[in-house]
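Everything below concerns the one structure shown next.
In this view, the complex is presented without one of its protein chains, the others remaining in place.
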Amino acid sequence: MKEPISLIVTMDLFVNLPATQKGSHMSRNLELVTEIIDENITNPVRDLETFCAKTAKLLLKKHEYATQSEIRAEADYFFERTYPSGSKGLEPYKLVAEARAKNNGEIKKLIGIKAIGMTSCPCAMEIIRTIGKYDNDDIPPSHNQRNITTVMLEVPSDTSSVDANDLIIIAEQAFSSPTYSILKRREEGQLVYNAHKNPKFVEDVVRDILSAIVKKYHHLPDDTLVIVRSESEESIHKHNAFAERVTLLGELKV
Amino acid sequence: MKEPISLIVTMDLFVNLPATQKGSHMSRNLELVTEIIDENITNPVRDLETFCAKTAKLLLKKHEYATQSEIRAEADYFFERTYPSGSKGLEPYKLVAEARAKNNGEIKKLIGIKAIGMTSCPCAMEIIRTIGKYDNDDIPPSHNQRNITTVMLEVPSDTSSVDANDLIIIAEQAFSSPTYSILKRREEGQLVYNAHKNPKFVEDVVRDILSAIVKKYHHLPDDTLVIVRSESEESIHKHNAFAERVTLLGELKV
Amino acid sequence: MKEPISLIVTMDLFVNLPATQKGSHMSRNLELVTEIIDENITNPVRDLETFCAKTAKLLLKKHEYATQSEIRAEADYFFERTYPSGSKGLEPYKLVAEARAKNNGEIKKLIGIKAIGMTSCPCAMEIIRTIGKYDNDDIPPSHNQRNITTVMLEVPSDTSSVDANDLIIIAEQAFSSPTYSILKRREEGQLVYNAHKNPKFVEDVVRDILSAIVKKYHHLPDDTLVIVRSESEESIHKHNAFAERVTLLGELKV
Partner (left out) sequence: MKEPISLIVTMDLFVNLPATQKGSHMSRNLELVTEIIDENITNPVRDLETFCAKTAKLLLKKHEYATQSEIRAEADYFFERTYPSGSKGLEPYKLVAEARAKNNGEIKKLIGIKAIGMTSCPCAMEIIRTIGKYDNDDIPPSHNQRNITTVMLEVPSDTSSVDANDLIIIAEQAFSSPTYSILKRREEGQLVYNAHKNPKFVEDVVRDILSAIVKKYHHLPDDTLVIVRSESEESIHKHNAFAERVTLLGELKV
């Protein structure tokens, strides 16, 4: 049994409104969140998506005129990673979760993460190889940049089979390289060198995450929602490069 | 005589308040800006810092209880650059200006720019050279990133000797490379290659801009205020690298 | 024939990517935008949504492997309003547009605006009436706040029947009161007083805009997409109140 983690969560809460109702009783949302938080002090919730799902269900009880509710949550999150030096440290991420409830009892929940890593461009590298006359086993320079990637996965209601930490690992393996807060000079050089041996378009990051997801979560139902977004703050451009796929797990299994 | 340029300007307007005055008559600020803009439709102002200086002086007239006023302005700005292909195009920048007026007639005005370029890290490159066993005339990879640099220079009240376009040129020459919106694949490769032949720390960018300023504006008085800030959105880190110097031109002439 | 307006536009450009294609040729997007802008210098485009639709279609030509494209655009926009004093002035808004094209020739375009106004809360006012023992014809205080509202409407491809200025007028009539940059003290008091005679929930703002849209655009097809979002930066809360409806015009005609 692990020790509970405290999260500072920013939340959006929605209910639908029938035509006959002038406005929603907005104060009930805050009351509800407070009740749930108070309860969690003695009885911590298992994960952020369960917290969202619970809140979405209770929202429908509090707003008896509503037939649908929706919750979105985001929190700073720290996860222990092993640095190139072998020592360990906490790296910063965002934890994101969503839940949608209907008054017929239907509930949908998603868990996800946002991770920062590095991408190095395959296209510029190929051209620079010809400009600079590099040996075949030399790695030429390329432009590389900070990339922010979001991975979200639907979680079956009766299971805890998706661990947000696994989504972080999947995202970091899809970058040209993950990045770390603590790097000695030599480790920094090695990391950048390795990133250039593994150049990636923003489209590759999304594609490789989707492949890893279908492999790891093959047992989940075909209608499991999968969302992957990757944005590179291109060093060569004043604008960003962006790729996204929103799909169902079944589409990826083909 | 050039054609006038329209700018969309975001402004901050300040006056000081004597102890005897409960609040400032804030509505006068907007009235004033409107009057100046109306006047400028038929009689365009020479530059953004002159517009700020004029506004700062008139603010003191409108707020007769104030002894000091201050204006800050920022606008999107486009400047024609020659691309590596030889063709020309507009690149995006920010134009910034400030003015401070006192009721003894003293006035101080600054003009500046924000430019985006690329920096490539000298330190990582040096290490990668040893990791990858590159020939001496080969350029190894390094981490590189988007850099945002601000240059501001005080402008003597009786002169128009500082042209914001020159500050853009100075900033772009201090990056490892400027960046351009329109690049064919080969030009993109060449630009990245050149940037790696010219690696720069964020501290180097600030230092090289200061050198260029003291060279170009040697004739300006020693008490001319100079502000240079450079921030790199490091691809190897989740945090940014930042360097700044706020100084007087006289300090740089030594 | 009106004089052309220059806009500074921030754009997102998307194409879909077949499984067989590693990455999109991103540089073509910028080339395309430049070509369209160059052409528009001599031949200005009619409106922002037409510019987006044209760009979306040409994107599909440039990316011959793509079957769908999407464009989103946002620009600062100024529209002349009559102030309570009777004088006229420009007020600031955002102009937004979207277009989606398919390689079967299908094209969808939307035009919209973002406007800032004031909402005054009906619920708190009702309670304060009982707390303060006001006469029946007295207007009690209530909390009021800055509200940001977005209105977007699909535009039939063969028509110019939707003018963004009309959407601004519709949004401003749905607030408790529009706000103005230039107000004399008495006009400011009158505006706030009028806003309290017309209290509105964020839900009311959305509802009243939908009513005005169905009235003004009754002739448009039933499958015209309508998007209305309203967000109040509540003075009484540290969080915002938000209402949204995304629907088809046909749903509103009932």
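First chain written, first letter: the chains are A, B and C, and each begins at residue 1.
Just so we're on the same page, a residue touches a chain if its C-beta (ideal position, glycine included) is under 8 Å from a C-beta of that chain, and two chains touch if they have at least 3 such contacts.
Model, not experiment: these values are computed from the prediction.
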| item | value |
| --- | --- |
| Chain not shown, its touching partners among those shown | A, B, C |
| Contact with the hidden chain (one of C:186, C:215 or C:253) | C:186 |
| Candidates B:17, B:36, B:107 or B:225 - the one touching the absent chain | B:17 |
| Touching residues on chain B - with respect to the absent chain | 12, 14, 17, 22-24, 26, 30, 123, 201-204, 239, 241-243 |
| Residues of chain C in contact with the chain not shown | 91-92, 116, 118, 120, 123-124, 126-128, 130-132, 134-135, 138-146, 179, 181, 183, 185-186, 188-193, 195-196, 233-239 |
| Touching residues on chain A - with respect to the absent chain | 6, 8, 27, 30-31, 34, 76, 89, 181-185, 188 |
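Throughout what follows, only the chains that are shown with their structure count from here on.
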| item | value |
| --- | --- |
| Separation of mean Cα positions, chain C and chain B [Å, integer] | 33 |
| Per-residue multi-chain contacts in chain A, two or more chains | 123, 239 |
